[in-house]
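With one protein chain held back, the other chains of the complex are shown just where they sit.
Up next, chain A:
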Amino acid sequence: MAGQSDPHLSLFSPSEVEFVAEDEVVEIVPNIRMDALNMICGDFGPFFPQIPSKVPLWLAVALKKRGKCTIRTPDWMTVDRLTQVLEAERESPREFQPLPFHYIEISKLLFDHAREDISDAYLVRSLIEDIRDVRFHKVETGLETISGRTHAVKLKNLSAMEVNIVRPFMVRTLQAFYKHDSPEMIQQGDNTGSRPTQVADRGPREKVDVKSHSTSFSFLQRDLRRR
């Protein structure tokens, strides 16, 4: 994807997105006794063997690496749920299914560090990869519809990594469209000066329906300095 490899263009590097995802809460089952941890980012524990406890993903992975716990697979990471999601993704070519905002990062971290804790790990992994591919294909086909008349694109349920990948390309594309579409540019091409200044014709105002509760991205033109 354009701009993805250039660190100056993308706002967040993939590892930074992962860093943010590591604060998502997961459930672990410790196999040791440990006092409560009063950390800067919050208090966790105390931990007792076989008693489930909720901790951020980075802490879960750290404990898992040392063999001190098992990580419970989140509900959405089961074969049943993912099969449903994949089917729904395939059925609706324009919509994205609700998935955790950081589903890509979370599943990657769990596969890397807690593979044996996931039931049907192989199947789950391929399902998630399929879902990723289907969704990304939608994003790419969606990009084709962008033109100079685009003022807002609604992308409901887009995930963190997905939005991070398309952001640089999308923003620069729209900026370019906007720049070349502006009245000044059109006038420059028309040197006679006889034509009256074209009023910025931005097409019909679209109504954007932002219904989704949480993960809905809209792509808006930011008009801070009103002309």
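Simple rule for what comes next: a residue touches a chain if its C-beta (ideal position, glycine included) is under 8 Å from a C-beta of that chain, and two chains touch if they have at least 3 such contacts; residues count from 1.
In this text, contacts and distances are computed from a predicted model.
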Next item on the list: Would you kindly match the missing chain to its UniProt protein name, picking from "UreD-domain-containing protein", "tRNA (adenine(58)-N(1))-methyltransferase catalytic subunit TRMT61A", "DNA replication complex GINS protein SLD5" or "AP complex subunit beta"?
Entry: "DNA replication complex GINS protein SLD5"
Note to self: Going by the contact rule already stated, which one of A:64, A:102 or A:135 would touch the omitted chain in the full complex?
What the structure shows: A:102
Check: Of the residues listed, A:59, A:82, A:114 or A:128, which one is in contact with the missing chain?
Finding: A:59
Next item on the list: Over the whole complex, note the residues of chain A touching the chain we left out.
Entry: 11-12, 19-20, 22-27, 34-35, 37, 39-42, 58-59, 62-63, 66, 68, 74-76, 98-103, 106, 151-152, 160, 163, 167, 170-171, 174-175, 178, 205-225
